[in-house]
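Note that one protein chain is taken out, while the other chains of the complex remain in position.
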Amino acid sequence: MNATRLDPARPADAPPLEKKPRALEAILLPAVTAGFLVAVWHAAVVLSRTDIFPSPLAVARGLGELASKGVLGTYVRDSLVRVGAGYSLALVLGIPAGIALGWYSGAARAINPVIQLLRPISPLAWIPVAIVLFGVTNSAAIFLIFLASFFPIVVATMNGVRNVPSMFLNAGRNFGLSAPALFSRVIFPAALPRVLTGLRVALGVAWLVVVAAEMIAVNSGLGYLVIDSRNAGKRYDLVIAAMLLIGLIGLALNLLVGQIERLRAVRWGFNVP
Amino acid sequence: MMPAGGTKVRIQGLSKSFHTNGHEIRVLENIDLDVRDGELVCILGPSGCGKSTLLNIVGGFLPASSGEVTIDGLPVREPDPRRIFVFQERGVFPWLTVEGNIGFGISGLPPKEKAARIAHYVRLVGLEGFESAYPQELSGGMKQRVEVARALAVNPDVLYLDEPFGALDSITRLVMRSELLRIWEAEKKTILFVTHDIEESCQLADRIVVLSARPGSIRRMVDVDMPHPRDLSSPGYLALRDSILEEIGLAHRI
Partner (left out) sequence: MARPVATDSSHPRGRRARATRTLARALLPLSGIAVLVLLWDVALRAAGGPSQLLPRPLAVVLAIAELAQKGFLVKHVVASLFRVTWGYVAAVLLGIPLGIVLGWYRRGGMALAPLLEILRPISPLAWIPLAILWFGVGDISAVFIIFLASLFPLTLTAMNAVRGVELVHVNAGRNFGLRAPELLRRVIYPAILPQLLVGLRLSLGIAWLVVVAAEMIAVSSGLGFLIIDARNAGNRYDLVVAGMVLIGVIGIALDAMMRSLERSKALAWGYTAAFEADESRIDRKAAAGAAVVP
């Protein structure tokens, strides 16, 4: 029993006699802040008498308009499908690649510089390449999302496998595990928390890239909505509505994948509550 | 046994409960304890009985749910450099060297005096030659000594020790206990020492406060009327140890 574990929820700064924040505040505080910011936004639009920048009400009306036309659901679905396809492909190819690179350190040393070289290149810069390879199609957009999420998955899996403590491996061998058993009973569970983190980061990246991907002349999706609303008629209300939707869905995806990290089998690997 | 002065720390009617997920957990119940100036009191109890919580409340790190702690007649509201808490070895700052850690609380002193004080305490805890080492390079026992030295360097009146030797190997632990007694006799501090180790409390304490399991309340107080150094095979020591073992409900033979 020690001081840190006494009350992990206790804020480090709280004066000794203050009560800790309650669970309700976790919902209430952001809601109040969001309400306040929306009010400031509204006031700023009204006071500056801008006729280009939309008020929160205009954005809400824009969303309503999209919904009533029936395109809102379609756009959300199309973006999610593209991200789902690109991400799944990255998952299927990236995890085995990462495991192989984590196991064979010579291969990792050879491939790592290539990954490092390709990492800083924006998905946007790949657009011309994607178009040359796949033409102006949905596949080109999916390719971009695949590319962006592939590398973080490979790197996280590789690090996960590489950093399995040799003590665990030795213990596994000591119990006479064969290679496949060693893999499934020691390496895989030991690497799993780190791999899951990589998967979460990669999903964030995949979703982030959806706008870039939908710049390739596709004509649906939230990224398309941003670009199209501006180009065709400077509909800034729709631009902001699309941005908010992207943000909210991104948050939801992150929370969803975050739930996996709370499963009992992997919770030991996460020190953050 | 040290000649004990007036009351230094007074704990009155202290209770503490935590709320987690809507459940209320009572951790401490109605603790009354007076610690005399210069006294070494061991608070002994099983794991999870709330003894660390008690020490954290006395140290001003946690608020009490009810009751009060006063030191020299003044209520405790927050931590105070006159009373230093020694956290196992985890409280050593990993980003500071041994010297940096020991000098942490005396940064206001003139450099010369500060250096002299650091050198004094480095010697006291036997860390000569490790002045510029980082905690990472030290063993658990050495880190523990750094923490004790850091606490002593600010010359506090009271030391709170929370299972300070729990993480040490048994040999280092014995050495550290006699070090602590030596320092205590030389510097005349009031010491509150939390432990779950019956032998440890019998070796060190002027008085042993035995806590019951959760919610922790005082089950018994044992005055130890034996001078230091104590003979660990004397009949008096063995009788004391056995009576506490019995109090806690453990058999004498394993």
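Lettered A and B in written order, each chain numbered from 1.
The criterion applied here is as follows: contacts are C-beta pairs under 8 Å (C-beta built on N, C-alpha and C of every residue); 3 or more make two chains touch, one makes a residue touch a chain.
This structure is a prediction, so every number in the text was calculated from the model and none was measured.
Considering the complete assembly, chain A touches the hidden chain via residues 2-4, 10-14, 21, 25-26, 29-30, 32-34, 37, 52-53, 103-106, 109-114, 116-122, 124-126, 128-129, 132, 147-152, 155-156, 159-160, 163, 169, 179, 182, 194, 197-198, 200-201, 203-205, 207-212, 215, 223, 226-227, 230, 236, 239-240, 242-244, 246-251, 253-254, 257-258, 270-272. Within chain B, the residues in touch with the undisplayed chain are 59, 61, 78-81, 83-85, 87, 90-91, 93-96, 104-105, 107, 134-137, 154.
Everything below uses one rule, namely that only the chains that are shown with their structure count from here on.
Chain centres here are Cα averages; for chain A and chain B they lie 47 Å apart.
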